[in-house]
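The complex is shown incomplete by one protein chain, all other protein chains being positioned as in the whole.
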Amino acid sequence: MTQKNRKALLSIVVLVAVVLFSTALVTAQEQTEVGTPRATTLIVDQLDGRIDNPTQTNPYQAGTRFNQGLHQLAYSNMWEINTATGEQFPGLAAEMPEALNDDYTSFRISLRDGLRWSDGEPITTADMAFTIDMVLATPEFPYSGFLSQVVDSYEVVDDLTMILNTKRSEPRLGYTLGVHIWGDSFRLVPKHIWENEDPATFQNYPPVVSGPYTLADVDPNGNWFLYDKRADWEHTDVGQIFGEPGPEHVLFRFYGTEERRIIAGIQNQLDIFTDISPEAWDILRDANPNARAWHENFPWANFDDPCERGIVFSNSQEPWDNQNVRWAMALATDIKSVGLATFAGILRVSPLAVPPVQVIHDAFHKPMREWMTEFAFDDGYQPFDPNYAVDIAAILAEQGVEGLPDSEEALVDLFGVGWWKHDPDKATEMLQAEGFTLDNGAWHKPDGSPWQITINSPSNFEVQSQRLAFAVADNWREFGIDAAVQQMDSGTFWSQYSRGEFDAGSYWPGCGALPDSWDLLDAFWHKRHIVPIGQPAPGNAMRYDSDALSGILDQIAPLPSDHPDTIPLLTEFEKQFVVERPWLPMFGTSKFVPVITTYWDGLPTADYFYEGPWWWWSLFKYHMPFIQPKSDG
Amino acid sequence: MQFAKFVITRIIAYVLVIWIGITVVFFVPRFMPSDPVESMLGRIMTRGNYMEAEQVEAMRATLTQAFGLEGTLAEQYFGFFHRTFLTRDFGPSLSLFPTPVNEVIGRALPWTLGLLLSSTVIAWIVGNAIGLLAGYRSRWLSSRALEVIAIFVYPIPYYITALILIILFIHINPIFPLFFSIRGDPPSLEFISSVIYNSILPAASIVIVGFGWWVLSMKALSSSISEEDFVYFAKLKGAGEGRIMTAYVLRNAILPQVTVLALQIGTIFNGALITEILFGYPGLGTITYNAVLQADYNLLMGTISISIIAVASSTLIIDLLYPFFDPRIRQR
Partner (left out) sequence: MRRTSPRLTVGLTIFAAFIILGVILPFFSPEDPRSWIRHPRNLPPSAEHLLGTTNLGQDTFWLLSYATQNSLFIGLFVAFFATLIGVFAGLAAGFLDGIPDRVITLLADVFIVVPSLPILILMSSLLQGRASLVLISIILILFNWPWPARQMRSIALSMRERQFVNTARFSGSSTLQILSEEILPHIFSWSMANFVNTVLVAIATESGLAVIGLSSLEEATLGTTIYWALQHQALLGRRWWWIGSPVVAIILLFIALFLISTGISSLSAERRGHGDA
């Protein structure tokens, strides 16, 4: 090496050292990496990972992403939900839709007074009319097809009132054009911006929005998205309903793997987490005293996520077209071992077609517990085990878990009403009665071939379902069936489901956040959605053809949610569902959704329950007025 | 004359290789169980809008047309070559529709090239230097120690090395940033320094994993060359140790290493994936991975075609230059 080279090398080393030192100093000054003050910036996990088209914010284009804050903060919806009360409420709209006839095909819709777009222009029915016309006239938008099946015509009455006529009876128009789970695709856009653009190709960056925050800056690589609070926040629905949002800035930020997210939490660089595993929560809890999950103590997790997990069968194929076989699989499953292997027992069981979220648990699971206990097969066998909650609590207590409630009532509240017995002998008897044979500890189908079950499972994008699939397969192998888990990416996972080209799978066709979940039950179970195997199904991907279930759904269809017959009919549906057992729902979803309270007061927890922890839903914007900078720091 | 013939056959082979490679990559994804339209439909329908069968059918037709997936495979295939090589346009990304593939790749490519080229070259230089010492000076304690380190480090799986680096230098001893963020605009000093600062750890992980192989292979090469007759004669002639090492041993051992380095450019496009996932580094790896998972044919063809052309070209260049270094091969 020559003298000259040595000098060059030395200067590079010095440069690198200076760079390291100076950048380290900058980070020490309580600034976020995007240059906003840490104390007024709420940092939130980015659910969908890196966004490779960060400036595509046209809300109707097929490839636009929303979970990076766009639908949580920037776009308000017509009607929103409050998951704490289980009710819908008007967002941009002033009232819930008012039906003008008994067929539910004509509605008066009014907008809130005083709302403005983020550029200061008022939000009026002209924008709404423009949005409807524009979407209907742009068949390139996937949503266009849906809206055209809803909207027949409209009539603008004044700046804030519109009459909307629908093509079909819409007793739940608030569900159709508003949020009842996650978010809704009907998003108003400003006429004065969009009317001069070609909507199919318009990028819409930076977007002019209706929500309380504007998209201020994005990372060209899609790793972060910065939102600023609107100065005119009082002209948004959030401001009008709940008051001034607390955080000046909200930073959606992708940290990567779970390890990195935990480290970020330990270093107070992440305030609200997306879901993490129980193991990760243990580490975070030990390392950061300000880390807090939904509950302060065991079970930590929130059980109110609106889709329950379990094992789905492709019901039109044998042997799954046989009710007794499906029941036998339930009795061959040791639900306690599945729960322990899946999420260390931190789960609430559900034997019904709707998830055990608090409002639904109170409306269906608990009232039906006695009926389920009494429920018997034709031969008098009673399959229900109401003692799950007490038993799992005993196991957990033995493992050293502290803070478990004492009373049975509280335990049932926590761990659920019970599930089906683990009774391999009865399962064996039932299968043998159907012609299955047990040979040398291995089951064979009636035609003599060895019985193999393949359980489709998500690969990594849904940890609880993935672990559940492995745990159930493990259980069934123990029982003597050659069960294997086939992990797949989401494209394959969903397209096999929709085409019915699967055997069994840990899908989740049991959703709902409100007591009236007719529309979801209908989509999952009504026989009119059934298409032949190989074709993508618009609903009922299980291809479960039941006159009884479809009949009950047809009776509920014309009733609005508050009709006195709605809940009793839904209960009838649940009873018939238990008898027919088309799939095996097992657990509600447990979300730890940890928060770090170092910089913020008022993050949603069980002790401050103004709203569930669904910050990846569009209702996150309504959290903002409750979240305030820590007063003492 | 013979050399011209060699060049021509080599160039024909080059074009053939690219054509076969791209053809393979065109057809293989189309036999996957998922396709881009279903994948997009699945994503739209899980957003909570349930549609009647005929509406879903209409949406499927719309997307199929918008995605350019109408017509037979053969038509799509010729359409692809026509569009790609005449207009250098890979079309819109299907999973990020309608953002163009060129835009997505254009943003990510500089990061991938910057990180992987520099760290691969550093690993190559460090590894070969140590390997040369270890091979030629195999009795030195320090060269033996370095070799032993290389033997131990080389087999550790990449993601373990990367995770250990993250835990050591981001978690326990936070010298490096957890969050990849670039400040300033491209030509400024602030920009350059933040790129360097953010890239040190990912680059280090690649160097640590990569240099072991160069040490081991260089050591094997140089120790066998040290035993060759011409080195012995050079020693008899009284050439200095340093001169023997560089002019005789290194010169002969470096050729195969250069070849392998050129071929390694291909693994640059592979290796980026886990680095990007673990370090939150921008680049082509995650894009390719997501493209596979969401059956985004256009994006996949974009990234893989670039990779194929880059590797084939560097192989071609090496092959054409080789005869100048090693006259024995000029005949072929």
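Letters A and B mark the chains as written, and numbering starts fresh at 1 in each.
The criterion applied here is as follows: contacts are C-beta pairs under 8 Å (C-beta built on N, C-alpha and C of every residue); 3 or more make two chains touch, one makes a residue touch a chain.
What you are looking at is a predicted structure, and each value in this text was computed from that prediction instead of being measured.
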Which displayed chains the unshown chain touches: A, B
Residue in contact with the excluded chain [from B:Trp111, B:Tyr197, B:Tyr248 or B:Tyr289]: B:Tyr289
Option touching the unshown chain, where B:Ile20, B:Ala247 or B:Leu321 are the choices: B:Ile20
Residue touching the undisplayed chain, where the options are A:Phe66, A:Trp194, A:Phe364 or A:Phe470: A:Phe470
Touching residue (missing chain; options B:Leu163, B:Ile192, B:Val258 or B:Leu320): B:Leu163
Contact footprint on chain A, counting only the chain that is left out: 258-259, 262-263, 277, 279-280, 282-283, 337, 340-341, 399, 454, 459-460, 463, 470-471, 473-474, 477-478, 484-489, 492
Where the unshown chain meets chain B, residue by residue: 9, 13, 16-18, 20-21, 24-25, 28-29, 31-34, 138-139, 151-152, 154-160, 163, 167, 171, 213, 216-217, 220, 224, 227, 256, 259, 263, 266-267, 269-270, 273-274, 277, 288-289, 292-293, 300, 303-304, 307-308, 311-312, 315, 326, 328-329, 332
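Note that only the chains that are shown with their structure count from here on.
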Inter-centroid spacing, chain B versus chain A (mean Cα positions, whole Å): 37
Complex contact set, residues of chain B against chain A: 32-35, 38-42, 44, 46-53, 55-56, 58-60, 62-63, 66, 93-99, 103-104, 107-108, 111, 163, 166-167, 170-171, 174-175, 177-181, 183, 193-194, 196-197, 200, 277-280, 282, 286-287, 290, 292-295
Footprint of chain B on chain A - complex, ascending: 15-16, 18-20, 22-24, 27, 33-35, 49-50, 52-53, 56, 61-63, 139-140, 142-146, 148-149, 179-185, 200-201, 219-224, 253-257, 259-260, 263-264, 266-267, 269, 488-492, 494-496, 498-499, 501, 519-520, 522-523, 529, 531, 536, 538-539
